[in-house]
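Missing here: one protein chain of the complex. Every other protein chain is in place.
So, chain A:
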Amino acid sequence: MNISRRFFMKTSAVAVGGAVTAKAGTAKAESRNRAPADPFGCLVDLTQCVGCRKCEQACNEVNHLPEPKVAFDDTRVLDCKRRPDQNAFTVINRYYPGKKDEQNRLVPTYAKIQCMHCQDPACVSACIVGALTKQENGAVIYDKSKCIGCRYCMVACPFGIPAYEYDQPFTPEVRKCTYCFERISEEGGKPGCASVCPVEAITFGKRDTVLALAKGKIKKDPGRYINKVYGEEEVGGTSWMYISEHPFEKLGFLSLPKKPLPTLPETIQHTIFKFLWAPVTLFAALAGGMWVFNRKQMTGEDISEERGADNE
């Protein structure tokens, strides 16, 4: 909570300032520490996934998402590439990376997409009101009561994950995989998708454990896997990681830098301002207003706590 509130201060201040670059250095330096010490992780073994879409179904059920137009046991949807959206936090896509079987048929590889729960999430950096926060257990979760609907997170996320409920006229929210935050916060709890997977293509555990598992698998069976754990280092590391038989570029994964993506000030300057400077200024002003308004409602203790944190 502390992180988020402190971060809220920062983000708001910066947002109001707009292009005040002088502050950029401090914000950038501090946001590096967002990665929790011992988070959960998920390892997706793409050589195991059979494309059954059970994970999509489980995700739909545990998150009480609307019933899909096409039933989950209909695998024809795999004929097109899909993206997660506000009604489906995870989707499976099918790729044909070129391998053929004895009958000369192309062998498919299935790739599950959902929020990666980055160790140092760009979406969290981008959120000027702290509606998105990185939790101790690794989940990047969303607080709808804070969200002002600016959709910076959507622009900032390198994986294009957050989705906006454009179809909700009155109370639209940003929607994305929650890492089943409530479930995994319980003792022995597992994400819905991981627990349903019939072949355990998804292994859930502490990030260190599943990362070691990934490396162990690669070492033990170098013929089966390429020597890479996707997500180990990408954008500073992610909670969801993948191992595969085929190069990740062939499976729709982006090649991303190892460093966390530009934090907030750069995000605003480089990514958004280029083409959205006018609304940004407007939203920044609004956000500033919100902040002042919210601040008034805070107790004295809150404020001093925040100041203290700020002074560190």
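Observations on the structure shown:
Throughout what follows, a contact is a pair of C-beta atoms (placed from the backbone, for glycine too) under 8 Å apart; a residue touches a chain by one contact, two chains touch by 3 or more; residues count from 1.
By definition in this document, contacts and distances are computed from a predicted model.
Among the names given as "ATP-binding cassette domain-containing protein", "Acetolactate synthase small subunit", "ABC transporter permease" or "Octaheme c-type cytochrome, tetrathionate reductase family", UniProt records the absent chain under the name "Octaheme c-type cytochrome, tetrathionate reductase family". Only one of A:98, A:160, A:198 or A:252 touches the chain withheld from this view, namely A:198. Touch with the chain that is not drawn comes from one residue among A:59, A:140, A:213 or A:229, which is A:213.
Interface residues of chain A facing the missing partner chain: 48, 50, 52, 58, 73, 148, 170-171, 190, 194-200, 203-206, 209-210, 212-213, 216-217, 286, 290.
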